[in-house]
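Note that one protein chain of the assembly has been removed; the remaining protein chains are unaltered in position.
Note that the chains are named A and B in the order they appear, and that numbering of residues resets to 1 at the start of each chain.
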Amino acid sequence: MNLTLIIPEIFLFLWALLILFVDFFTAEEKKHRLGPLSLVGIVITVVLVVFSGQGQAFGEMFSADYYSLSFAIIFLGSAFLAICTSIDFARERIKHQGEYYALILLSTVGMMFLAASRELLSMYVSLELTTISLFVLSAYLKTDLKSSEAGLKYMILGAASSAILLYGISLLYGITGTTVLKGIQAELVGSAFPGPLLVISLVFIIAGFSFKLAAVPFHMWAPDVYEGAPTPITAYLSVASKGAGLAAMVRVFFGSLLPVTSEWIPLFMALATMTMVLGNIVAIRQSNIKRMLAYSSIAQVGYILVALSAASELATTSMILYLLVYMFANIGAFAVVIAFYNHSGTDEICEYAGLSRRSPFLAISLVIFFLSLVGIPPLAGFVGKYLLFLAAIQKGYYWLVGVAVLTSVISLFYYMNVVRQMYFRKPTKNDPVKVSWSLRLALVLSLIGVIAVGVYPDPFVSLISKAASVFVY
Amino acid sequence: MNMGESFPILTVVTFLPALGIVLLLLVDKNRQLLVRNVALFTSLVTFLVSLFLYFKFDPGTGDMQFVELYSWIPSLGMGYHMGIDGISLFLVLLTTFLTPIAIWSSYNAVTEKVKGFMISILALETGMIGVFVSLDLFLFYVFWEAMLIPMYFIIGVWGGPRRIYAAVKFILFTMTGSLLMLVAILALYFVNQSYTGVATFNLLDYQGIQIPFNYQIWMFLAFALAFAIKVPMWPLHTWLPDAHVEAPTAGSVLLAAVLLKMGAYGFLRFCFPLFPEATIHFIPLFSILAIIGIIYGAFVALVQKDVKSLVAYSSVSHLGFVMLGLFALNMQSLEGSILQMLSHGISTGALFLLVGMLYERRHTRLISDFGGISKVMPVFAAFFMIVTLSSIGLPGTNGFVGEFLILLGTFRENWLYAAFGATGIILAAVYMLWMYQRVMFGKVDKPENQKLKDLSLREKLILVPIVIVIFLIGIYPSAFTSRMEASVAKLMETVNEKYRVEEVMPQVQPRRDFQIDESQLEVSTHSFGGGEIHRGQ
Partner (left out) sequence: MTLYHYLILSAILFVIGMYGLLTRRNAVGVLMSIELMFNAANINFVAFSKFITPNEFIGQIFSIFVITIAAAEAAVGLAIVLLIYRNYKGIEVDNINFMKW
């Protein structure tokens, strides 16, 4: 057994405990310093992840490979950005800051384990570690009605989806007699004809994961939870928890269910279509920017599902790259929303009128993030979408790409609605919006990410294509 | 083609405006004059550098010149590939020539957020030049899309009263078209890969493959939709009058002069050489749409009350000519179309400038608000006359040569098309001269019009180079056509040769030994548009 492989996870876990410990001895007015302290822990973990070796541990359960590496970097990156955006928010509005940061770190540990696990039991346990921490975080504003409501809804639907997923897993285990993904694949290759039980189990597994990803029609929790949860947590939820769901889903489907693609590809195509269409259309009429971003993030999942139904090496590459790109753009957009909220206490889109005069930096950043989400070159989102569509067209899914393309045009409409408010309308107030150092750091890092991946994607693509080659297609 | 070691002049021309943006970012936004001068200076330097292209250009070859080829995303076959031939040379020059003029014309017109405006114009210039020089489809698409955003802001922030509507309509129309083109580009990538086994987005490599007819049809349509929206061809033109009327003068100038040319350029550069069979298949459809555009645009222009929207509809009509010439597909008509693209850029650009100057003085563009202006502003009236005549296509001005060549070429292919097209010229004379008469002649019956100032030195200096170019093309067109000839001939050759090959052996089998994904071709065949259009397979 090779314990050195899980040093990064162990370290991050201990760091979370350290935060709790330090929190105990810190005076209330100094607790905001726990934020930078957690950032330090994340940076060290990134270094550990990059330099710890590759291999397997705990039998088949845990595998440190390029796949888990790229996801771990995405999770740690989004935790880093989310904590950056949290520091002012938490100081002003949150009690028990120590637990807040520790829970973020713990859920990140869960996600890292999730991306690395190649066995259903360890996958399930890591998934629960992730989501239970997030239940608490989304209800963290204790006296805020919306936040506790978000917590309840997230908890009920999250637990229900876990139960559904678990039921599917139990059937899969019954069919193949093993919970190791490789073993499942070997069993399925042998079986001549997939029985109805397999179909039922696939449906349950897909439904369970779709809840985690907020794919239509399993998306109904997402807008409420995103609107109610503390905004930095919304940012984190919309990227990292989706990423975790995706990491597990791709592992399960590409790592074990490729022999029966004909059973699940049509389901994903249907999910992708519904998600893109509904997410984009409903986003148009939102007046709250968090809710709009919630629907936009639902729609973004639709694009990822397009690639998931392509089931090829290019598809995996494109999904991971897209997630990376989406992380920068989405957390960046949320950072602007948080900066604006910290200043003005509102999330209504109409309050953004004339932001280009009040704070040109925030306004232009938000424009860049939105354009990246739409997929306008030369920003990162374009490269991401380009690869997704490439993967789908490789398999000849022209109509699916057609839907994706047309819904992208729709998405332009609601993103541009915010841009319109910021640039084409006159401001109602004239005070400049102050941006603290931590938010500025998050914004600048996201901007660099969005532009760097867009202009020179080659190193990212080649690293991620190594991750994609862990599966045999 | 091996010019890799020489000076990367195309990159310099493309990204000089972007460098200007960086300079602008360093300038304090309250020092408006400095901001304007920096922008003007950048664009002038760009123009001077781009003149080298003209003089160093070798008219003897139809191949790409000044080629730069580097790998960009080698893992997926995207390259940084630039080069120009006789077709794109003049469009690049048109862009670099008109941008400083547009910037200079906005010295008085744009007084708010000057810095943002100048940044947008320079970003637009980089995008426009990039579109004309890229030879890699990925790179091309990057510029093609990136250019929309500055234009969106130019219309939306500095535009007229209905600017938001116009900006949104502009971006939705063009995005829809270009995203469908993206799908076709991706499909082309895989078709090419299945034939040659090479993963590339290089346009020149694509020209070597024989794409099956049923693929050609769909890809042609996807590309053509994007380009037809941009041209714009009837019935996809509805965004144009809105965008033109609402955009500030500099925006209208660049929109009319350069952005619209991208559509026509796209047909020449992509649709014709890549999908020759489909092109020939669609000649009747596009010719008829072009003719409808010519006549419809002219009639609608006739009844406009607003000078600017009159010019906008005249654009629809003029670009109908360009499209008619393109789809006549012979040497004269193609050269005529390219020349007409330039002429339209120059003269419509100038018309928008003149209308803008009038608007700055009177803050109205309604024809009925004017009358007798020639008595108050004689110099202005003279310039306006020259430009109007060039727009009508009077012999000796630029408009004549292009239209003449187009009609000549079209007549050889189909006299009926030429006859219908010619009515457009007559109508153009009617609406332009009628407008001129109502604005310039008659009594000065409005008191506001009596004390209008004539053109300032700056405005004269803006218009003089345009007038020079108008006469240069009109009197000495061979300075332009001589540099196009080889490239147009090469294009014709590509189209005809591939078409002939296609006719002789329509079933060229893909080279399966190189195929990467075995199942891919079958999958694509029957999901490509439901597989209705199979031709004898």
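We take it that contacts are C-beta pairs under 8 Å (C-beta built on N, C-alpha and C of every residue); 3 or more make two chains touch, one makes a residue touch a chain.
What you are looking at is a predicted structure, and each value in this text was computed from that prediction instead of being measured.
When the full complex is examined, the chain removed from view is found to touch A. Considering A:Ser52, A:Thr85, A:Thr108 or A:Thr178, the position touching the chain not shown turns out to be A:Thr178 (whole complex).
Screening A:Gly77, A:Gly151, A:Gly279 or A:Gly454 for touch with the missing chain picks out A:Gly151. As for the chain not pictured, it touches subunit A at residues 120-121, 124-125, 128, 132, 135-136, 139, 142-143, 145-146, 148-153, 155-156, 159-160, 162-164, 166-167, 169-171, 173-174, 177-179, 220, 223-224, 227-228.
We take it that only the chains that are shown with their structure count from here on.
Rounded to whole angstrom, the centroid-to-centroid distance between subunit A and subunit B, based on C-alpha atoms, equals 41 Å.
Residues of subunit B touching subunit A in their complex: 72-76, 138, 141-143, 145-146, 148-149, 152-153, 156-157, 163-164, 167-168, 171-172, 175-176, 179-180, 182-183, 186-187, 189-190, 517, 520, 523-529. Listed in rising order, the residues of subunit A touching subunit B in the complex are 312, 371, 376-378, 382, 386-387, 389-390, 393-399, 401-402, 405-406, 408-409, 412-413, 416, 420, 423-424, 456-458, 461-462, 465.
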